[in-house]
Structures are given as C-alpha cells and as structure tokens.
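All protein chains of the complex are present and in place, except for one that has been dropped.
Entry: chain A
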Amino acid sequence: MFKSHKRRAFSVAAILMTSALALSACSGGSGAAGGDTASTYDPDEKVTLNLAFWGNDVRAAFYEEAIAAFNEEYPNITVNSSFLGFPEFWEKRQTEAAGGGLPDVMQFDYSYMRQYSENGLLLDLDPYLGNIIDTEPLSENILGIGVVDGVTTGIPTSTNAWAMYQNPKLLDQIGVEAYEGGGSWDDYAEWMQTATDAGEASGIYGGSDWGGRIQNFELQLRAEGSFLFSEDAEPGFDEADLTKFWEESAPLRDGVVIPQQRLEEVYPLAGFDTAQTVSELTWDNFGAAYLGGLGESYTELGLVAPPVTKEGAKDLYLKPSMLHTISAKTEHPEAAATLVNFLINSPEVGAIFGTSRGLPASETQLEGAKLDGLDAQIRDYEESIADRLGDAPPVPIIGAGTLEEKFRQIGTELGFGTMTVDEAVDQFFNEMDVVLNQ
C-alpha cells in the first residue's frame, strides 16, 4: 500500500516536472521579431529551412515540385521537407512544441491554431505582411482567418465551403432528377425520400443523416444569427436548440437515409464514396477524394448549395482548408516568410497544386492554377454562393475537435436507435461542460 503511494507520488512528480519543462519551453519566443528586422535582412544569405506537412505521396510530389520552383528563384535557401500522415504529424508536433524543436515552416490545421498561438509557439507574422509576404492578392476576409487574439500567426493556403455533393451516375441509374441545391431542409428530405424509394431494389439511398454533422447544426445556428462557439468558448445555443435540431432530423433516420449498419460496414469510407448514397453534405474539397474512392467508373460529381434555413441569411462561410505558419523559434524568420509567401502566392505553386488543398486563397495563385473538371466546379460553386457567405467564425476554441467527434459519435448512436434525442442532448452538454471548463 505504502509502496504504491510512493510510486504514485513519484510519477505525479515526474509528470509535473515534464509539464514544467514543456511549459518553460513553450513560453518565450513570440514577438522576437521587431518591426525593422525585415529591412536588415540579407536576401542572399545561405540558410536551411525545415518544412513539415501532412499528406500522401501525391501531395509530397507536389511539394517537391514547388520547392524546386522556389529554389530557382532563391538558390541560397535550402528546404528540407518532411511529411507524415495527419495524426502522426500532430503527435510529433506536440512533442516538438514541448521540446522547442518545431520545424521552421509548417502546413497547419485550423483546429490547432488557437492552442499553438496562445502558447506563443507561432511567429507573429504582422512585421512581414505587406513586405516579404505580399498581401495584395489576399482579401481581408482571408487574412482575418489566421488571426488569433489580434495577432496574425497563419496565412490560409486555400478555402473550403460547406456544400452538397451528388452522384449523377447513380441518379441516372435509379432515374431520379438531381437536387437543384438550396431549397428548404424539408425539400431536401423529401427529395431524399424519393431517391431512397427509387433505389430500393439496388440498395441505393438518398443520402445520410445530416443530424450527425456539427457543421449542419452550425449552418442552422448561423442562419438564425447565432453561432456555434464564441471566441471566449461560450456556446451559441442551448438544450432546446439542439433538441429541435435532432428531432427535426429524426424522421430521416426512419427509413429515409442509409442505415447506420451499412455505414459501419464500410468505415472508414462513407456511404457516398462506396456508391450507396446519391448525396452528401460535406466540405467542397472532398470531391477529389470521393472520385478516388468511387473508382474509375465514376467520372463526375454534382456540386450544389446546401439547403437554406432562412432566406437571405449569411449562413455559409469560407473555412481555410489549411494554413502556413512559422515557428516562433525559427533562426531565419525572413527566409521562412519568403518561403511562406512563395507557397501562398506564387502562380507556379497554384499550377502545381490545383485545388488539391482546396480553392487557392490567393488571387495570383488562383490565376496560376489551371482549373478544369471538378476544380472548375469548386471555383464556380464558391463564386455562386457569394451572397450566402458571411464572416468566418473565430479560430476554433481548444477542444472543438473533441466536440465535433462527440457530435459524430452521438449521431451514430441516434442512427442505431440506441439513444433517445433527450439522452443525446444531455450527453453532448455534459461533454461540453467537461471540455469547455477544463
């Protein structure tokens, strides 16, 4: 007994020590670059930068090409790139952040921006905006996305918007007209019912349950002039709102949408990319992955706007698909900023990446990108929803990812019918209590 106490005391002490070390490594750094550093910078100095990103081999090849193009212009800057899958990428970054060894330039995810910015791990980019980093081709809206607590720490590479994908080949097969986009949620539900009925013989469904995605809830909240979470981690909804949302989608789960059982069978793929559903509400950059998953016999997808909750509301917004950030501890902030500028603005990089990271955020890069097929569809879609686009919500609160995942899990429970709406609302608010008040 005594021994185990001692051991526990020891491990607690060890954990405290580690976190103390981690914290001390986190503090310091930020704001090291003054306003005049840019002018004293020698552009011909030989430097080496580390660049880290997540992605598959296709993206790795794109980055390799982009770095080669960068080196033609800046032969003095050597770029060592390193890539991993998404979860591993963040596991490694967390340790490096604690140990003070973050790479100079990083591809970054929106959901981690707040945590890393508030801990002073990311370089304040304000001194470089407008000189090394050309802000001309970037709109106010887009620059505003990478601001945490008034400080710009990231620049979006590209944007996504919430959208509805459809599978025209499957629709042909079951003889149902494509959904024209917009309309009310009831219109969409009715259309899904028609498609499910028509596809009954071939096991094809109209779509999947929109109640399982927190983005659909956010869309409806924004239409009512509210929001999901404020900058100070206050929720913009109460139990009644969430109950209403899940109750309205309840009839769908009763034979309209694809059964949860079928979805579990193909996980981690979804109903849409296994050709079992004809429509899906999701981010518009998922198109390429869907086509990849569907295989060669499917060559095109339909892309239309999601249903409208309230006429004239600014419910949609542009979300950065990824950002570029610089480590606060980099030894070569100017060279790193030069690389970020190139990756964000260069038309050559636009031509290399196309829309594989989302629709390029910078105008010069967008012009450089040759867009055809799905890429052009995404560009046209984001232009077509201009009058529904509102301001982007603040950079996600810490724990937003956990809550999104909880929402999805509750969605599957509702799909299985193992939980009532009231229980689901209770569980989500409990989880929110834990995550927001920790």
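Please note the rule applied: a residue touches a chain if its C-beta (ideal position, glycine included) is under 8 Å from a C-beta of that chain, and two chains touch if they have at least 3 such contacts; residues count from 1.
By our rule, contacts and distances are computed from a predicted model.
Engineer: Among "Multiple resistance and pH homeostasis protein D", "Sugar ABC transporter permease", "Nitrite reductase large subunit" or "Paraquat-inducible protein A", go ahead and choose the protein name stored in UniProt for the chain not displayed.
Structural biologist: When "Multiple resistance and pH homeostasis protein D", "Sugar ABC transporter permease", "Nitrite reductase large subunit" or "Paraquat-inducible protein A" are compared with UniProt, the left-out chain turns out to be "Sugar ABC transporter permease".
Engineer: Which of these, A:A69, A:A178 or A:V266, touches the one chain of the complex that we don't see?
Structural biologist: Reading the full complex, the residue touching the unseen chain is A:V266.
Engineer: Just name the one of A:E177, A:D254 or A:E296 that touches the chain not displayed here.
Structural biologist: Answering carefully, the residue with contact to the hidden chain is A:E296.
Engineer: Looking at A:V58, A:A376 or A:V434, which residue reaches the missing chain?
Structural biologist: That would be A:V58, which touches the missing chain.
Engineer: Write down which of A:Q193, A:T243 or A:S356 is the residue touching the left-out chain.
Structural biologist: A:S356
Engineer: Just checking the interface: what residues of chain A touch the absent partner chain?
Structural biologist: Counting only chain A, the missing chain is touched by 7, 11, 14-15, 17-18, 21-22, 25, 50, 52, 54-61, 64, 80-88, 91-92, 95-96, 98-101, 103, 265-266, 268-269, 273-275, 288-289, 292-296, 356.
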